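Got a structure here, written out as structure tokens. Questions coming.
And then chain A:
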Amino acid sequence: MNAAFLYALVGVGLFCIGLYALIVHAHLLRKILALNIMGSGVFLVLVALAKRTGNAIPDPVPHAMVITGIVVAVSATALALFLMLKVAAETGRAELPEERGE
Partner candidate 1 sequence: MNWDEWVPLLVIASSLLTGLFIFGLAEEKVRLRTVLNLLGAVTKLGLVGWMFWGGYHGHYFETRLPLLPDLDLVLRAGPLALLFVALSSVLWLLTTIYAIGYLEGSPHRSRFFGFFSLCVTATVGVALAGNLITFLLFYELLTLSTYPLIVHRGTEEARRAGQSYLIYTLCGGSLLLLGTVWLYTLTGTLEFTPQGFIHGLGEEHHVALVAIFILLIAGLGVKAALVPLHGWLPQAMVAPAPVSALLHAVAVVKAGAFGIVRVVYDVFGVERAAVLGLTGPLAAVATVSIIYGSLRALFQDDLKRRLAFSTVSQVSYIVLGVAIAGPIATVGGLVHLVHQGLMKITLFFCAGNLAETLGVHKISEMDGVGRRMPWTMAAFTVGSFGMIGAPPVAGFISKWYLGLGALEAGQGWVILVLAGSSLLNAAYFLPILHRAWFRPPPDAWPHEHDFGDKETAWALLLPPVITALLAVGAGLLATAAFSPLEWAQLIARREFYQP
Partner candidate 2 sequence: MGDALFNIPWAVILILLPLVGGMTCFLWPKVAKTLGLFTSSVIVLSVVGLAWKMIGNGIYRHAVGGWSSPLGIELYADGLSLLMLAMAALVGLAISLYSTAYFEQSLSLRFWPLWLFLLAALNALFLSADIFNLYVTLELIGLAAVALTALSGGRDALSGAMRYLLATLLGSLAYLFGVVLLYHGFGSVDIAILAQRVEATPIVWAALGLMSAGLVLKTALFPLHFWLPPAHASAPAPVSAVLSALVVKASFYILLRLWLDIFGPLGAEGVADLLGLLGAAAVLWGSLQALRQTRLKLLIAYSTVAQIGYLFLAFPLAVGDGVAAWSAAAYLALSHALAKAAMFLVAGNLLRFGGHDRIADLDRVVERLPITVTAFALAGVSIMGLPPSGGFIGKWLLLEAALVQGRWDLVVVMMVGGLMAAGYIFKVLGYAFTQADAPHESRPVPLSMEWAALLLAIAAILVGLMATEILPLVGIGDPFGTGGVKP
């Protein structure tokens, strides 16, 4: 239980670090990486909590959820990277342009 709890805490920490990085950094690649780290944090919490049953065999349902989540994260990252390249090609910089004030 103790080790699992530590892993969970690390997961929460990763989530927070990722969130901070997402908001603060302007470069799109950093933002995408930040989101990935946040995702990893959540998965870590999920896996750690799978050990909670106290038996030798951990709960398989969270594992299934993590696998699904990883697949989703991969697709999302692929889309994000592709968009980032497109934005960079259009605007010359891999950053979100300032919102047009209307």
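For anyone wondering why these and not others, all candidates are chains of the complex that A comes from, given by their letters.
In this section, a residue touches a chain if its C-beta (ideal position, glycine included) is under 8 Å from a C-beta of that chain, and two chains touch if they have at least 3 such contacts; residues count from 1.
What you see is a predicted model; the values in this text were computed from it and never measured.
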Selected partner (touches chain A in the complex), from 1 or 2: 2
Residues on chain A engaged by candidate 2 in the complex (per definition of touch): 15, 19, 22, 28, 31, 35, 38-39, 42, 45-46, 49, 52, 61-62, 65, 68-69, 72, 75-76, 79-80, 83-84, 86-87, 90-91, 96-97, 99-100, 102
